[in-house]
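Rest of the complex left out; these chains stay put.
Labels run A and B following the written order; every chain starts at residue 1.
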Amino acid sequence: MGMTAAVIGGSGYGGGELLRLLLAHPEIEIGAVAAHSNAGEDIADVHPHLPDLAGRTFVDTAAAVASGAGLIFLALPHGRSAEVAATIPAGVKVVDLGADFRLANADEWARAYGVPHAGTWTYGMPELPGARAEIAAAERVAAPGCYPTAVSLAYAPLLAAGVIEPADLVTVAASGTSGAGRSAKVNLLGSEVMGDVTAYKVGRHQHGPEIVQNLGRVAGAPVTLSFTTTLAPMPRGILATCTARPSSKAGTDELGVGLAFDDELITGILRAFYADEPFVKVLPAGRWPRTSATLGSNTVHLQATFDEGAGRVVVISAIDNLTKGAAGQAIQCANLMLGLPETLGLPVTGLAP
Amino acid sequence: MGMTAAVIGGSGYGGGELLRLLLAHPEIEIGAVAAHSNAGEDIADVHPHLPDLAGRTFVDTAAAVASGAGLIFLALPHGRSAEVAATIPAGVKVVDLGADFRLANADEWARAYGVPHAGTWTYGMPELPGARAEIAAAERVAAPGCYPTAVSLAYAPLLAAGVIEPADLVTVAASGTSGAGRSAKVNLLGSEVMGDVTAYKVGRHQHGPEIVQNLGRVAGAPVTLSFTTTLAPMPRGILATCTARPSSKAGTDELGVGLAFDDELITGILRAFYADEPFVKVLPAGRWPRTSATLGSNTVHLQATFDEGAGRVVVISAIDNLTKGAAGQAIQCANLMLGLPETLGLPVTGLAP
């Protein structure tokens, strides 16, 4: 074991998923696990799917910070990481699963989250251009949000290739309920969510600016996004439908010669962009992504089509919001930060049915 | 009882929903119920939620046609109504829940459904401009599809008001599994659909041309629609996210004077358009539609917003695909055709949780 990691915020769904993955990680050992309101409780009483942690108890945040861990994961509600991060000594590597350090623009952060901006850390999405090396060199990394992962990876290749118009992206995404966290709210009760699909925060989801930031960097141009989020009756999974109009460059090669702008061309761009990525799978023609195929895996499934009649490209993206959309991606970043193989301890295989 | 109705295709989900609603209808009595492959079986063995039909058996199609019913509902798979309809004598009122007679354009029908076009009947969506009187006068009515109901009613008021651009509509809709019918297919097994959201027929759903036809009539202009359908893990319900760009006319009054183009203006247009409609509810500000609130009801729930940053109007629409999206709307049409109060026997109230 090369490294002991502390987890702060270990009683929520993101924290639980970190623990699940770390239990199978060959080079990172689970150290102190903090959970403010559950301090003193047996971890397996809160996470009964982790019987190997029976007999170990949650500590408080200060104890976890002081535990001597060389790596700390923060899995706290948005807006709560900054205060804890300030107490972590230099030299300790930190990956934050929360939103606190994701946005570069302080005004946008304040607008989206309603509390002052605490700063900006290296953004932890290794598949974006140039990101991998930055993450490897960073001491503190802000792991991306769940929706931003699904949506950014769908659009990035087409924006980078210049074949879609950045000014009119329209995305509708469905998420399982764990995306809303383990908070006791009436609207998240099983009785309410089973048998129900609903829209929420339409056009106002706090993940919108994060996606726009990511895509603007890739496009090298301002991006405009209509972003609608819906809640689906399942514990995990995000399915994002990401549409765009072709740009004037679409359907021409590098010399400007006309090409058929069709499914093959689009999926070819996706395939080329992700050719070396272990966690991104562009599906064979005719097969559309399903969230169930990503369950518990760190894998993104993509498929795309050009609807000529509608004049829109549609990219569908599926991930597990807790794995690639949170804890898995955080560990992927940690692997890079520690100089370990990026894929260590991270399943490509999902659990189905 | 004023009328006896036969149901042909009574063993499927649409047929079962017709029977459920007709059992509570004060003026329509259930006559012969046909189900080709279940002929001779007890209706309650196939539909155990209908114990009042225990002891009655399914007949074959010919027997139902010959039963002397003054009203016949066809609830057959798409492409199967035409042949049966040809055997029904004039004078018998017919409502078809299938797609056979919905489209005016024979080429589009053949492209969408792959079999020759059989003709065009009066289209049965009473809330569209001018439709109510046409339905009341018709002997044969093509009841709309489930997605077309949810989507057309979301866009119609804004297209009629000229405030959105018909040339770039983008819709993503989620449907419960009953929309795919009661057919024994592996991809519809509970083991496959629970815990899963998936996309299907992206940009190629056969309901696309029907929506475009409806909206083109309302807009008085060609409509372009990007239409993505997804399958959600619930038996019933459709949630449609319907986006559009404001037209150049948006935010001006009839004299061209500028107005704030905002949520209030948009929902005001929706409210005015549906002010007298018993089955369309524009929700109060701040409340988004949920499919669960429409369960078993003939009601459409709508809410809208203008996302200024994205430059898109978003209308969310929720229905029960089997009720307002199929059997309920068919009975609504039948009420009109029979000169009965339009709302007779049709619940506004849903079943929740």
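Annotations
Note that in this section a contact is a pair of C-beta atoms (placed from the backbone, for glycine too) under 8 Å apart; a residue touches a chain by one contact, two chains touch by 3 or more.
Values in this document were obtained by computation on a predicted structure and should not be read as measured data.
Depicted are 2 of the identical subunits; the complete assembly encoded in this structure file consists of 4 such copies.
Just so it is clear, only the chains that are shown with their structure count from here on.
Chain A and chain B, compared by their mean Cα positions, are separated by 37 Å. Note for the complex: chain B touches chain A at residues 168, 170, 172, 174, 191-192, 194-200, 202-204, 224-228, 230, 232-237, 239, 241, 243, 245, 288-292, 295, 303, 305, 307, 309-312, 314, 316, 318, 353.
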